[in-house]
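Reviewing the structure listed below.
Just one protein chain is left out here, and the rest sit where they should.
By letter and in written order, the chains are A, B and C; residue numbering begins at 1 in each of them.
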């Protein structure tokens, strides 16, 4: 019988990094070494500990990383609590890749890009940002606006400071919600910061974060003159199968696992408001 | 047309069951019909339809997907799939036969569901034309002719004889396998019976129900209809409609710890249940209104939007007779319809 | 009766006693009647129905309805009043927000029983001197009224209303019912026969949860079977054990609170006689701890929340009855 997508592969966790108090980044390789499967930026994978649960996570590492995949996971439910408690060397099951991807090879090619992320919302965008950094010649200006509750809650802070900020072709603006000792950067919410920075409206925007942040940022972008066709986001709903069959992650007639998770706001606007 | 006399049905069943597993609708003690594995002496039910739909054959209520053995930090994945045996389902009604094509559109779409396909490949569906449709029948609404069912092969009764007709290679193979029992027969009486059935179908109370105003193009209009509150008010949030439905195909995947391993199984799920879309951080369908809406929007709007206008209902009428509070797709369609 | 009820409802709506009415709404056929809330005289006139098929017990809806703005009028049959009274006892409803009009009860008809006779294509059902005249697309059929009544009505326990603000018609009496006959019959079977009986019945279960969701005593905010952290959550009977477990626990959780309204068996799409499990508990409670009828009053202690120092020991189960 052919392989079935519901039968998972084994992945080995080779590195666990504590990013913030409630976010850890897990490095996963196949037991034979190397990546379990290839993917495109924005796609997701089903991770599971049998007996504990199975859930969909976006792949945080860039496809250009040929050695391993990474997942930045926030502790919030049953499975994620288990994942946070495990040690290096633990095997997990993994299946995918699922969903569409950010159109990095088509619509986004040659464009000026603006990434806006809030909190753990950086996880899916990090894959795109690193993809773009590795194929820098294919894209125009790149700007990242990233905010979190506090300095400690900035995911991948080390990579942002050491790699992104030292990169020439990429501008990074960080913000935190409240003033904090040892922070001399910007303080304030992401939507306001975006308005303050007043980015050029030629940019294509990729946005991810808590729903409330997305809502206000989108409104702010529209005020600045951005059109809905310029803004992409990535969605999340309860999923079980990952292939549009189990019937629960739909928004209208679109399945987030299959037709999403990446949607352009004009596409999302045509769908019922049920997410 | 090839035929067999109805009083020789036993012989026919014996012959089929000799080479492969045969399932026929049989009466159980409480009077309802259900598909049962044929054993000598079992009688074909004369009920219009089985209480549970025929989807169980391809999409059972629970099935083991994969097993895991956990040892220390290691996980073993054990593929438990086995090649299905060949089987014949006899006496499937036109509505249930159509439900298979609807399920195919879900499970055989890429990536193919190998569990479903395995059973589908090994099955022969022999349908049976209806002669006494009930008031709850509305298959005609979805373009199904109860007197000419689909399936690999179909059979038609004129009250004395059962006539056979092959629809594809599989069906022809089935008829060939029983050809020694069949003989050429005159269909003039059968034509009368079919004519009469068609007349009755036209006279049924739901004969005029139409899907003309449903489909993918009025998605937001139906979604935002103010009728949902009133319609869903009495809904108990049970899963009766979804579980008796031949086309409801949503499922859940769960793990069961047996104490010496993990069994991952798939089971039917219902969009009527409160945890259907519940996540660690919230639930987009908080009240019964949203859940109720999802079920009917899926059948009448979303499914046709994704499948060239084909609806996700076959009009078998099971939910009409089984809903504890008699709220069903017909009432929803009538209340909702936007001309 | 229907007309008297509509008039009563209109009058109470008009004088402001209530702002809503819970009753039953006509369907597509003679028998598919849906509980519904009515807010105006026009709605009542066009859609309200009370006939031989209006069997659904509306008292559970009142748990939600009584928390809304204003007062609601509920027409309760005698058996429904027991359910409602039990809900008052458990503080699940606000009595003041419900205006109860007691109406005479059944026996109500069961469309499934008519269909089981092979009668199909039903267009209309009329009761003429306790003979049902059934109009079908295949011509007229008849059957005796009492052969088509719901099982729960066939063993009616009471025609008395235990709670009401006013009555339409006369109040009845508590009946001497034969409702424990089937339980007794099973008790007198051998263990193997009982096991076979229940295996056949419970293996039909499709776990649709209709029995649980319709039950006026099952009002937990979150059922243990829906709770992933309970360790017993299950959505489908993956094993015969889970079928047994669900039905034992469902019945046990309402033991001493079940008023024997019979809704569980009425709604079961697989015709499992679930009420027998509940009745077994009622029968045991009656015989071991004294006669008790849940919902009869709002003050007495439920048998499982109570004890006597000289209660029998559990070993009584091993000593009596048929092995």
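The rule is short, and it goes like this: contacts are C-beta pairs under 8 Å (C-beta built on N, C-alpha and C of every residue); 3 or more make two chains touch, one makes a residue touch a chain.
As a convention for this text, contacts and distances are computed from a predicted model.
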{"item": "Per UniProt record, name of the chain withheld from view [\"Heterodisulfide reductase subunit C-like protein\", \"NADH-quinone oxidoreductase subunit N\", \"Leucine/isoleucine/valine transporter permease subunit\" or \"F420-non-reducing hydrogenase iron-sulfur subunit D\"]", "value": "\"F420-non-reducing hydrogenase iron-sulfur subunit D\""}
{"item": "Partner chains on view for the chain not depicted", "value": "B, C"}
{"item": "Options C:4, C:167, C:220 or C:248, residue touching the unrepresented chain", "value": "C:248"}
{"item": "Hidden partner chain, touching residue among C:58, C:125, C:149 or C:277", "value": "C:277"}
{"item": "From C:44, C:93 or C:238, residue that would touch the chain that is not displayed", "value": "C:238"}
{"item": "Interface with the undisplayed chain - residues on chain C", "value": "183, 186-187, 191-199, 224, 231-232, 238-242, 244-245, 248-249, 251-252, 255, 277, 280-281, 284-285, 288-289, 303-309, 311-318, 321, 323"}
{"item": "Residues from chain B at the interface with the omitted partner, ascending", "value": "256, 258-260, 263"}
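Going forward, only the chains that are shown with their structure count from here on.
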{"item": "Chain whose average C-alpha position is farthest from chain B's own", "value": "A"}
{"item": "Closest chain to global C-alpha mean, per-chain Cα centroids", "value": "B"}
{"item": "Computed distance of Cα centres, chain B from chain A, in Å", "value": "40"}
{"item": "Mean-CA-position distance for chain C and chain B (Å)", "value": "30"}
{"item": "Sites on chain A at which at least two other chains make contact", "value": "78"}
{"item": "Touching two or more other chains - residue numbers and ranges from chain B", "value": "252, 269"}
{"item": "List of chain B residues in touch with chain C within their complex", "value": "29-32, 46, 48, 51-52, 61-62, 132-136, 200, 203-206, 230, 233-234, 236-240, 242-244, 252, 254, 256, 265, 267-270, 273-275, 320-328, 330-331, 334"}
{"item": "Residues of chain C that touch chain B when the two form their complex", "value": "27-29, 31-37, 56, 61, 111-112, 115-116, 118, 120-123, 136-138, 200, 206-210, 212-214, 226, 228, 235-238, 266-267, 269-271"}
{"item": "In the complex, chain A residues that touch chain B", "value": "1-10, 50-54, 76-78, 80, 87, 89-93, 236-238, 240-241, 243-250, 252-253, 270-272, 274-275"}
